[in-house]
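Structure below; questions to follow.
Omission of a single protein chain aside, the complex is shown with its protein chains in their original locations.
Read from first to last, the chains carry the letters A and B; within each, the first residue is number 1.
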Amino acid sequence: MVKSGGSKTSRHLGWAWASPGLIFLTLFAAIPVLSMLFMSVLTAGRFGGVTTPLNFDNFSRATDPVFVKVIINSLLIASATAVLSLLIGFPTALFISRLSRKWQVILIVAIILPYWTNFLVRTYAWLVLLNNEGIINKFLRNIGLIDKPIEMLYTPAAVIVGMTYLYLPLMILPIYAALEKVDKNLTEAAFDLGSSAWKSLRTISIPLAMPGILIGFIFVFVPSLGNFVVPELLGGGKTVMIGNLVRDQFLKARDWPFGATFALILAVILVILISIQSYVSKKVTADA
Amino acid sequence: MATVRKFKFSATVVAAAALLLSACGGSSDSASSASVDTNVDITTQKLVISNWAGYYPEDLAAKVKEAIGVDITITNHATNEEVMGKLTASDDSGIDVAFVSGQYAQALAAGGKIVNFDKAAIPNLANLYPEVADLAYDKGTNYSAPYAWGTTGICYRSDLIDFTPDSWNDLLNPKDSVKGKTTMLSTERWLALPAMKLLGYSMNTTNADEIAKAKEQLVTTKPTLLAYDDTAFYTKLVSGEAVLTEAWDGWCNYGIAENPAIKFVIPKEGSDLWADTMVILSSSKNKEAAHAFINYILQPDVHAWVANNILYKVPNKAATETLDPALSTSYPNMGLTPAELLKGEVVVDLGTDSKLYTDLATSVTSS
Partner (left out) sequence: MHKRINLSAIVAVFVIIFLYLPITAVVGLSFNKSSNSLIWKGFSLDWYKSIWSNEPIMSSFQRTIFVAVVTTVLSLIIGTTISIGLNKMKAGGFLRTFSTAPAIVPDLVLAIGLLTTFSTISMSLSLTTVIISHTVFCTAFVVAVVLARIGLIDPSIEEASTDLGASAVKTLFKITIPQLMPSLIAGAVLSFTLSMDEFVIAFFTNGPETPTLPMIIYSMIRFGVTPEINVLGTLLLAISFVGVILAQRIGKVADSI
């Protein structure tokens, strides 16, 4: 009988389990996405679509300073969003993982619930709350704290906060799932042995939660990078990100190959990030 | 890692094959002609129509069913670009009749996606203003039937500003009193419009120098703007967040309806003439019903009913003449005559040069 993983029987079993799903993903994820990315070396059709002559112009066109600026700006904003989500998401996940099972479920639900209200509706609610004549500004003026409205909307900050709001559960859930498995006895033991709460956090909780943290980071970072709705609505169209570029090229300029070029850049960033995450994750799990 | 490369390679081959297959789906070079089979009983046909939400009377489907016996389902799109994306991505989008702005109809026709009308089946085309046949995006009204038309101007709160705007300069280089309270349209052709007109260029220009000068002006304007907004600018006017906005004339009416202090003006440097049109998809299997639908809309009483409902002008001479003059008092744009409208420059499709404007918009909005 099988005693340790990694043996041939175990691998065959593994393939048996995973194959149907993997085939599904190949057919409906890999092939569509790859054919989309392949478009970046094709030529734009007259009004959309692609035609066959291969051409590599798009890559040099993408290095134009205008586009490079957008890419860098997107990376910065997506990083800020991910970092902010991590800063407030980790303590939240930590707190939840320490509660009784019943309260864990309640809080996780409380966090997910707002997301069952359409995100467009919720984003518009931020518009109502934050705009110069909106509830928050009116309130602050009424109580005399300020005399000119604070411009909160239509700024990069609004975009960052808006996306953090959207993607926060994607940071909290994986961290929670990983933390929940952390043996509470370990942290208790460390504490008993005299290490401060912060130290036990640093040496035990965080490393063990690392796979979750890394997943959470990516789950927030990459969609933020590719988002075009929030920069448009909360950024007032004044913050342009890669997602806007892809959308504009596909739908407005109808230059699919060029749009696919930016999609390709996004994909490359994604692959690099995931490889790093996977490597670090395996290493940390092995160490733990 | 060899497995990775191998996998990616074979996937790429499959992808390329799939792509070639779909590219070979074959679109002819220009709109084909539809010939309506008069023996078909159109009540057996159903139509899927794609239009902007709120851009048609709510009971349109019921009225159509009553009048010509055809079941229609209306699906919505928020922008021209969205519906274009759908129509061009697959051979049969399932849509029979689409409402798209003129320059997009032009592009669709060039790509063979829509048919030339069988004009015998749409006699009500005669109700249109004669000038419509000269509109540059579809001379001769071959493949697009105009549903509404209008122009772009400045929509503003007369009670919140101390001057009367009359120039694109008031928007592009705003006075201190309105800085931070202005918006511009974000769709690239209309983003460029004010700058082009202020500088005296055509809004359809593809001249690199002119575009560069327009870009310079627009980049200077950006820091003074509250936001780029295509959809909720009138809400901002009503709330007072914005006091001066670039707006399509009919849209301004939604604001006027809520606050009569809102007014609309066409700047003295001139503006555009846009038209939203009805087109029939080549892939449609219900072309007879589609023709009948368009013919129904162009009926004077029906088209007038539409105009009253959506508060946009309709290019239908017979219909416009029946409109209540009181309407133009409350909504001045409704009283614009075709002659006045035609002073505006017709927006045309720029084909492969469209990317010049997309790039312009990108560099301006990301500056």
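Everything below uses one rule, namely that contacts are C-beta pairs under 8 Å (C-beta built on N, C-alpha and C of every residue); 3 or more make two chains touch, one makes a residue touch a chain.
Owing to the predicted nature of the structure, the values given are computational and were not obtained by experimental measurement.
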Practice problem: Specify the residue from the set B:Ser32, B:Thr206 or B:Thr235 that touches the hidden chain. | Solution: B:Thr235
Self-check item: Touching residue (missing chain; options A:Ala62, A:Ile218 or A:Ala253)
Solution: A:Ile218
Quiz item: For chain B, which residues touch the unseen chain?
Solution: 1, 3-4, 7, 18-19, 21-22, 25, 48, 50, 52-54, 73, 75-78, 82, 85-86, 89-95, 231-232, 235-236, 238-239, 241, 254, 258
Practice problem: By the contact definition given up top, give the residues of chain A that touch the hidden chain. | Solution: 1-3, 5-6, 10-11, 13-22, 24-25, 28-33, 35-37, 88-89, 91-92, 94-96, 98, 105, 107-126, 128-129, 131, 133-135, 165, 168-170, 172-174, 176-178, 180-181, 187, 191, 197-198, 201, 211-212, 215, 218-219, 222-223, 225-226, 228, 243, 246-247, 250, 256, 260, 263, 266-267, 270-271, 274-275, 278-279, 282, 285
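To be clear about the criterion, only the chains that are shown with their structure count from here on.
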Quiz item: Hey, which residues of chain B end up touching chain A in the complex?
Solution: 8, 11-12, 14-16, 18-20, 23, 27, 79, 81-82, 84-85, 88-89, 107-108, 110-111, 180, 186-188, 222, 225-229, 232, 236, 239-241, 349, 351-352, 354-355, 357-359, 361-363, 365-366
Self-check item: Residues of chain A defined as touching chain B within the complex
Solution: 26, 30-31, 34-35, 38-39, 42, 44-52, 66-67, 69-70, 73, 127, 131-133, 151, 153-154, 232, 236-240, 244-245, 248-255, 258
